[in-house]
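Sending over a structure as structure tokens; questions will come in a sec.
Here the complex is missing one protein chain, while the rest keep their positions.
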Amino acid sequence: MSETLLILYGVICFMLVAALVAVETRDLLSSVLCLGAVGFGLAVVDLIVGAPDLALTQVVVEIFAVVLLIRTVVAREDTTREFIRDTPHVAAMGAMIMGILIGAYVCFQQLTPFGDPPMVMGASYMRAAEEAGATNLVTAVLLDFRAYDTLGEATVIFAAIMGCYALLRTRGRKEEHEGHDADS
Amino acid sequence: MAFLLPLSVIIPLGAAFLIPLAQLIRSKKGCPAGEVIALAATAALVVISLCGLATRRTVTTWIGGYEAKSELLGLTGTTLPHTSEGEADPARPRGVVIEQAVPGSAAAEAGLQEGDIITGWKLPSDKRFGPVWSMNELRRQNAALEPGSIMILQVERNGSTLEEAIKAGKSVAGIAMVGDGLTRLLLVIIGVVSFTAVLFSLSYMRTYTKLSLYYSPLMLMIAGMNGIVVSGDLFNIYVFLEVAAVSSYALVGFGVESEELEASFKYLVLSAVASAFILLGIGIVYSLRGTLNLAQIAEFTQFAKPNDAMWLALAFFVAGFGLKAAMVPFHAWLPDAHPSAPAPVSAMLSGLLIKASGVYVLARLVFNVMGVSTAVAYVLMTMGMLSMLVGVLLAVGQWDLKRLLAYHSISQMGYVVLALGVGVEVLAKQPASALGVPPVAALAIFAGLFHLLNHAMFKSLLFLCSGSVVHQTGTRNLKELGGLSQRMPLTCFFTRVASLSIAGVPPFNGFFSKLLIVIAVVWAGHWFLGGLTVLVSFLTLLSFIKVQRYVIQGELPAKFSRIKESPAPMLVAMGILAVMCIALGILLPLYGSGLLKPAADSLTQLAGYATSVFGG
Partner (left out) sequence: MLHAVLPFVLCLVLFIIGLYAISVKKNLIKVIVGVIIIHNSVNLFLVLIGYRVPATGSAIAPIITPQMGRDAMDVRELLSHSVDPVPQALVLTSIVIGLAVVALMVVMALRLHQKYGTFDLTEISKLKG
């Protein structure tokens, strides 16, 4: 077992613990901060598996998301109660989760093993990128071969901005008399 | 005709960007620029989709890449265990044992046979052979070669060592846009319904504020749906799915009252979970096949063995797209989200979005890409049956007009999924032979797609009618309404047409598609399901008799004594759809072979999809 793999497992376990704390803690602010820890864990994983561009983007996006969420947490205490607290519910839920995990474990046995991707599309992109003279293959894929996806991504951001503006209007409908004036 | 595919995405996208700009530029009391742009764009979409019907063959356009012709390596194999504890073990032999060399592929032409062990590879210019660590290593190196160049393999066969020259595999593919029969059908549906929805909005949306923030997401939603439908790439489908979904979240909550925001939030959370399932599935497929192009994946599917991980991916896809299509175990969000939106948006969501981002993609994946099997067929049939039954049972008890319609959406989409499921079952049991596609499967799929087309028309019409009622009376509670035929005769006439259509009363379109579905289901041997289909149709009729009774007939409440008929644009929009409801049923022999038959054919050709995309 190599050193890289050990570090990888360590970071993923850290993410799992942070996620659990984020879900279970009563203090909403700590919950959001633990969520930030999950995101930064993901950035570290990106670095370990050789994706520096991804790590940078992840850090920036995570900071943005956490700041947004901290702004949202106007009431700090989580006073709600879950309906699942009695033993039968917990047992049923645990059984379901174990079932899913075991099923997934069995299915994953036939997945391409970790660390040996077939890369059919990736390899042909690499050859084409070399002909085109690109240095960073990720950006070559993003901005050249799959630029149409990037257009879609920009469109999603645009849609979200429009949506935020639409939802932040104070009044959705005009006053009653205004509406009837418009009709006639 | 190939340029029509990009146009059908670019036009609504351009309109979406133009509308806020036009809003900024125009003077305060100028002409309604946003409305004009939106109407022009949707009209253009109708024209484009109808022009597209002129061609019958599959059209492929590659974006951001090379003109690609896929050519398979055509090899499956297992890696010899050459490592122990993750470290290379020199004592053990390296190599790949061939399990199958697909007839007609590059591997078979090179003379590779089952049981051969590939131990090394090189280019013709190299001196020594490099090691082959795994099957995936071979696939990687092969994919990186120039198309048409040669790769030399060192092969051990029966104890002797041979050298075999093999042609390089596939070349680079950008993102493919594929237009086949099914795509054209969906483009026509999206064009017509979104045109009427925009026309209806001209008057209906006057009561809302900040309309440029309405038309722009509406155009983005259309662009997203068109993008899904024309896309031939798995991840690209996901991206446009998100475009359509994100704009629909905003549209559902457009009224910003507490109920609308709540419905929108619920919809967003469940839809985000669905997207996550879909992305997980995409990850598994990419990991196994190494490519995202649907046609290339379909080529692999033709000869690949059943694989547990692929089943998991399919399960994720069924969960994800089932959530998007609101099939019954996953239907919780729909009865909240669809009624809360403004009426034209409800019409778009029920009439188009659950089809384009749910049923269409699922059908495409199951039939053309992942391969049909009886297990998938039974899952689809169960989901369809449950949706049909549960949807209609919940609808019968509703007193909220739009909520009732939303439950009927679940029920009617159940019909479509049931019919497609029967088609999958028949195709999985008796695959297409020299005699052609089994007629039961062809009929079931034809009927399913016909019902999909009809549902888009009559459900949009119903939602528009409900919008017209709400617009004039301000309520959608059945108990408060009544006697509207005296004051709003045209709206009531359109409501009757749509109700009779959805209930499956003869000469209207719903009757013919339901009849075909029942025939196909019974022909396939499912008597019970056939009976259930008729029963659900009867319950639907009951539920719409209730609508007639409480909205159209009865006493006109005193407070509505001064209401008027809706303004002209709304009536024209409803009229177009009402004409469709009548014409689509009666004129089936005229357009069936040009619109529906090619769509059904593109599903029944199964993995032949790959050949038609790469041009034979």
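A and B are the chain letters, set down in written order, and residue numbers restart from 1 in every chain.
Just so it is clear, a residue touches a chain if its C-beta (ideal position, glycine included) is under 8 Å from a C-beta of that chain, and two chains touch if they have at least 3 such contacts.
Not measured: the values here are computed from a predicted model.
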Sole touch to the unshown chain from B:Ser287, B:Asn368, B:Asn454 or B:Ser537: residue B:Ser287
Which residue of B:Ala144, B:Leu185, B:Leu427 or B:Val613 touches the chain not shown here: B:Ala144
Had the left-out chain been drawn, it would touch chain B at residues 86, 137, 140-141, 144, 235, 238-239, 242, 246, 249-250, 253, 256, 258-259, 261-266, 268-269, 272-273, 276, 279-280, 282-283, 286-287, 292, 332, 336, 340
Name every residue on chain A in touch with the hidden partner chain. 1-2, 4-5, 8-9, 12-13, 15-16, 19-20, 22-23, 28, 31-32, 35, 38-39, 42, 45-46, 48-54, 57-58, 61, 64-65, 68-69, 71-75, 78-84, 93, 97, 100-101, 104-105, 108-109, 111-117, 119, 121-123, 125-127, 130, 133-138, 140-142, 146, 149-150, 152-153, 156-157, 159-160, 163-164, 167-168
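Throughout what follows, only the chains that are shown with their structure count from here on.
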Cα-centroid distance, chain A relative to chain B, in whole angstrom: 25
Touching residues on chain A, where the partner in the complex is chain B: 1-2, 5, 103-104, 106-112, 116-128, 144-149, 152-153, 155-156, 158-160, 162-167, 169-174, 178-179, 182-183
Given the complex with chain A, which residues does chain B contribute to the contact? 13, 16-17, 20, 63-66, 85-86, 133-137, 139-141, 143-146, 169-175, 203, 206-210, 213-214, 216-217, 220, 223-224, 227, 235-236, 239-240, 242-243, 246-247, 249-250, 253-257, 260-261, 264, 284, 286-293, 296, 307-312, 471, 567
